[in-house]
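The block that comes next holds chain A.
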Amino acid sequence: MGDAPAIELAGLVRRYGERTALDDVSVALPAGATLVVFGPNGAGKSTLLRVLATLLRPQGGTAHVLGEALPRDAWKVRGRIGLLGHEPLLHRDLSARENLRFHARLHGVAFERIDALLEQVGLRLRADEPIRELSRGMVQRVAACRTVLHEPDVLLLDEPTANLDPAAADALEPLVGRTSGRTRVVTSHDPARGLAEADVVLGLRGGRAELSGSATEAEVRELYR
Partner candidate 1 sequence: MTILAADVTLPDNAGYVVAAYLVFLVLLLIYVAIMATKLSRFERELTELNELADKERTAA
Partner candidate 2 sequence: MTRAVNAVLRRDLRIETRTPQVVPGMALFAVSAFVVFHFALQQRSVEGNLAAGVLWVTLLLAAVLGIARQFVADREEGGFEGFLLAPVDRTALLVAKAASLFLFLVALEIVAVPAFLVMLLGPSPVEFWRLLLALLLADLGIAFVGTLVGALAVQSRARDLLVPLLALPLLIPLLIGAVKLSAPVFGGPAAAARWPWVLALYDLVFGLVAYAVFDFLLED
């Protein structure tokens, strides 16, 4: 891969109808590093992740993920990224195993990996229960399995531990945490914890990048003022 950044945005713009959700956002992230995105609700964090996940087209500026230009080469990027957002993207009436099998088929992954992952997050015994019968923390663990099922190079995490108790949050760590060794883009509301894992910081407010590169805790808190 060389020294090319895993993610490179230059002047990125994305609008929803009248509203500008992302306005001239630029950032670069080396492979294997973690980018933490701060910002109050509605600042454009989720939009940023959805653009990187190829779910939304950029409308201005350029976006490169893993060296491929979006949206032109989006199809090359899909399959090398994993998105974990507020929505687990799991069908509530199907079991964890059935859900993961669906994604394994889509991505062409062998089913053995499903068992290994479920074992790793301690859900092997509950793998055949419908998702709707699992607790919030368990659902999020299954969603994390879904996110890393196809060994993505880039993880896009939208407040992965929101509403989780510390134990549940720790269970996600080996899959999607810093120790997973993958390039990560994480959104966060928690300045202290967020800065602790950040290699690069991006602070959004009203769709604009107020902080870029590195920041102090005080500067991050200022964003929410």
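Here are a few things to note about the model shown:
Criterion: a contact is a pair of C-beta atoms (placed from the backbone, for glycine too) under 8 Å apart; a residue touches a chain by one contact, two chains touch by 3 or more; residues count from 1.
Keep in mind how these were chosen: all candidates are chains of the complex that A comes from, given by their letters.
Worth saying up front: this structure is predicted, and the values here are computed from it rather than measured.
Picking from 1 or 2, the partner of chain A by touch in this complex is candidate 2. On chain A, the positions that touch candidate 2 within their shared complex are 50, 53-57, 75-76, 78-79, 81, 83, 87-94, 98, 102-103, 105-108, 130, 146.
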